[in-house]
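Notes for the one structure printed next.
Only one protein chain is missing from this complex, and each of the others stays in its spot.
In order of appearance the chains are A, B and C, and numbering begins at 1 in each one.
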Amino acid sequence: MAGLAWLIPLLPLASWLYIGLPSHRASTRYDRVGIGAVGIAFLLSLGVLWDVIRGGSAAASFTWAVHGSTAITIGYQVDGLTAVMLVVVTLVSLMVQVYSLGYMHGDRRYKRYYAVLSLFTFAMLGLVLADNLLLLYIFWELVGLSSYLLIGHWFEDPANVRAANKAFLTTRAGDVAMFIGIMILFSQTGTFAFGELGELAQAGAISAQALALGAILLFAGAVGKSAQFPLHVWLPDAMAGPTPVSALIHAATMVAAGVYLVGRAYPVFAASPEAMQVVAWIGGITAIFAATMALVQADIKKVLAYSTVSQLGYMMLGLGLGGYTAGLFHLITHAFFKALLFLGSGSVIHATGTQDMHQMGGLIRKMPITGWTWIIGSAALAGIPPLAGFWSKDEILLTAYYANPTLFWIGVVAAAMTAFYITRATWLTFFGAPRDAERYAQVQESPRVMTVPLVILAVLAATVGFLGAPPLGAPFAQLVHFGEVHHLEMTSVVTWGVTAAWVLGVLVALAIYAGGWISRQRIISGLRPVYTLLKNRYYIDDAYDYLFVKGSIGLAYVVGWLDRVVVDGIVNGVAAITRWFADATGLFDREVVDGAVNGVADGVSVGSQAFRRLQSGLVQSYILAMAVTVVLGLAIFVIGG
Amino acid sequence: MVPLPYVLGLAALLFSLGLYGVLTQRNAVRILMAIELMLNSVNLNLVGFARYLEPDRPGGQLFAIFVMTVAAAEVAVALAIILVIAHRRDDVDIDKINLLKW
Amino acid sequence: MSLDLISFIVLGIITLVSGYLVVASANLMHAALFLGLSFVGVAGIYLVLGAEFLAAAQILIYVGAITTLIVFGIMVSNLQDLKAGGRGVWARVVRNLASFRRGLVPLVAAAGFAILMLVIYRQSLWPAEAPPASGSNLATVGRLLFTEYVVPFEIASVILLAAVLGAVALSRRDDQPPAGSTGQAAPAAERKEGR
Partner (left out) sequence: MQLEQSLVQWVGNLYAAGLSWWTSLGIPEWVWVALMAVLKGVAVLTFLLLNVLFLIWLERKVAGRIQRRPGPMHHGPQGIFQTLFDALKLVIKEDIIPSQADKWVFITAPLVMIAPALMIWVVMPFGPDLIARDLNVGLLYVSAVSSFSILALIMAGWSSNNKWSTLGAMRSAAQMISYEIPLGLALVAVGMLAGTLSLKGIVEAQQERTWFLLLQPLGFLVFIVAATAEINRAPFNLPEAESELVAGFNTEYSGFRWGVFFVAEYANLLFMAGMAATLFLGGWSGPAFLPPFLWWLLKTYLFVFLIMWVGWTLPRIRVDQLMELGWKFLIPVGLANIALTGVFVILT
């Protein structure tokens, strides 16, 4: 079964080709093709996973091009990580495509939407299966391209186009660095293949500086794709795309690509302590930094977007501190519950027609399925036991506790914030009194095609955590591990810290929003500077605007001023002096020099009249001149030599 | 076996025919044809050298293949240009296509 | 006299005579057809030189595509030949002898080129006998094309694509609006807001 893994990405590819082919028929049947392809791919992935669990593996590669002595290969490899990722990607993609049947119904570019979804799934599956960096990079860019197409799906609105461009360009900044990193590693080892690269790096065959530089540059690509600080700015804006797309791309798969890259190239990272430090700290900073911004968002999708950034930071934190299994396990659980939350938010937006949480409230009475699945998802995100998020977040924090206490406490604080903002979002959306009665009256539960994926994902979000639960033997760690499988002892500090974090977060949120015991206005006015800072996203977007856009313009102004005032002043002063001198010499000039100059000019004029006939515009004349010259040259050669 | 100078001589003669055509014809289509003759004579040279100097590694033949490819591209574009000009002016006299001079 | 040499001479004469007629014949369509014949001659010479693949490609590309394209172009645009005047190239040469650009100078240049090249070839010591070729020519060419020459090969394909697009863009009539610019109207207007 694992030997058939190469077939999995080909199914969405075929579906993309079929849907994407130009056709006169504006049929809606195309959705069935996409769903069918990804459904079969999902079943195949399950088969592959089953095979891998029983100890199977597969790899194959063939030569694509030969350059000098280096063969560039194309190939795939299947191991535990790949198998799990295949299942996650195909499953979430399947759910999203089914969900889109309802959500995108009647969209004017329905066909294109399904075509690009298939392309995206193909690219992501290819990325997961690739066995070398170059191939991975190709799929990496394909993922970026399809993400760009999907974010800009409603391109009639210039804001959406800007968001798509921003996402594309920001990630491109990371990709350039990543490509340089790939080339550095290639120049040191002469191979792109993960297996060989890892062995060489572990064996110390690469100099420490080159390894650190290559790994950090590689990580820069992951920073861009996984929206880590400081390249996180594109992800919140990318919410301009259709919500199912946000669920697929910005929660479960594309942003996971960065984490996956770090996981896949882990031997390289692990061999360089500096690179690991960078990964861990970027992850930690991102985790807390994005969590703070999520606290104050009014837009339900923005809350989820910042939450995604924050959770990706957790994964990087775990990976950077040596918790390979923990980081990747969080990637899997997060994929399920964040896809669930995004699809739930889509259901809410579909029903209410707005994204502003302040215009919602009390929706659980009208939308029970959406509401309860959302609550399961948010509980999983907050890390309430025994849901998925609890187990994976716990593992990461445990790793951090042993490896780096500072980062551990940062993680705990971020966990508290997570619990707070998701509780806040839940309450504002689903509970309390309806704040906009007119909208509330029109709300009804979403159709079955949208709620069934929600229920499936909710069940998974609730249960998938047991795969990594130490009391149950942590089957996930048996499958995905780096080096030996090892378990860390649970300590009371971690247990209590984590528990206190989510309890505190939930309670404070309920106290403010549900109970009203603490006035929101008082908090806002009391913490006015902090609130403003958070509302404005730490001014990072503005800083980029100032630095890179306005900065250039300002520099131009300064240079212009210098030019006008200083340079022109000197020039004008010199000119005044010169003019006086010129008046004196002018007399001499007019009488004596002009005579000579005019004579020369007249001569040139007459000569150029003659020469200008040469440029006749007649190509044949030019060719004739060439031919005659060549023949003369040949003649000299023959006669002379 | 054909001596190499025969092949080269034939190519040279064909080249001169093409050259003469390019230099003297007024009709753009016919100039295009003459250019094709010249390209063919070059290919003959390449294939001849490939056969006589490097029979086991015929790089010259590959060059000829690339020349053919480029010739096909060139004819397509040139003919398209000529057709546009003919469409606009009912005339493809190369001497009258001189908007860019001076 | 071997069969090879006789074939070469016959084919060479075909090539040169039809090449001459490309330049000389008064009718543009005839010139194009003679061009095709000249290409066939060259393909035959490739066969004599043991380049079967190239011979087939020559027929396929030059006769099947390029000649057809030119003939087709002449037919579509109804291009009459310009008033060349006179029958045959010699009449024109004599009449144009006074002209600088179309008379004696091109003749001298072209003839001089041919004569000088022939003189050089006579002097030089090129091998008269070819070393025997080993193995299948087709396989060798194919292998070289996809290993050592893979980069030029890819570039050639890009050039072809660009040329096709260029030709289509050039020959497209200007008065037609680009097709398919409008999608079907859908209730997307209301779905756009807020998302």
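We adopt the following convention: a residue touches a chain if its C-beta (ideal position, glycine included) is under 8 Å from a C-beta of that chain, and two chains touch if they have at least 3 such contacts.
It should be emphasised that the depicted structure is a prediction, and the values quoted were computed from it without experimental measurement.
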Partners of the unshown chain among those that are drawn: A, C
Of C:8, C:53, C:121 or C:149, the residue in touch with the unshown chain: C:53
Which of A:21, A:433, A:558 or A:610 contacts the chain that the document leaves out: A:21
Residue among C:13, C:76 or C:104 that touches the chain left out of view: C:76
Positions on chain A contacted by the hidden chain, ascending: 17, 21-22, 62
Chain C, residues in touch with the chain not shown (by the definition above): 1-3, 6, 27, 29-30, 33, 36, 52-53, 55-57, 59-60, 63-65, 67-68, 71-72, 75-76, 136-138
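Assume only the chains that are shown with their structure count from here on.
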Comparison of B-C and A-B by number of C-beta pairs in contact, larger one: B-C
Centre-to-centre distance between chain C and chain A (centres being mean Cα positions), rounded to whole Å: 49
Rounded Å distance between chain A and chain B, as computed from the means of their C-alpha atoms: 51
Multi-chain contact sites of chain C, meaning residues that touch two or more partners: 101, 106, 109-110, 113, 117
Residues of chain A touching at least two other chains: 618, 620, 624, 627
Parts of chain B lying in touch with chain A, wherever the complex brings them together: 19, 22-24, 94-95, 98-102
Complex contact set, residues of chain B against chain C: 1-10, 12-21, 23-27, 29-30, 32-34, 36-37, 40, 43-44, 47-48, 50-53, 55-59, 61-62, 64-66, 68-77, 79-84, 86-87, 91-93
Residues on chain C engaged by chain B in the complex (per definition of touch): 2, 4-5, 8, 12, 15-16, 19-20, 22-23, 28, 31-32, 35, 38-39, 42, 45-46, 48-51, 53-54, 57-58, 61-62, 65-66, 69-70, 73-74, 76-77, 79, 81-82, 84, 92, 96, 101-102, 106-107, 109-111, 113-114, 117-118, 121-122, 124, 126-135, 137, 140-141, 144-145, 149, 152-153, 156, 159-160, 162-164, 166-168, 170-171
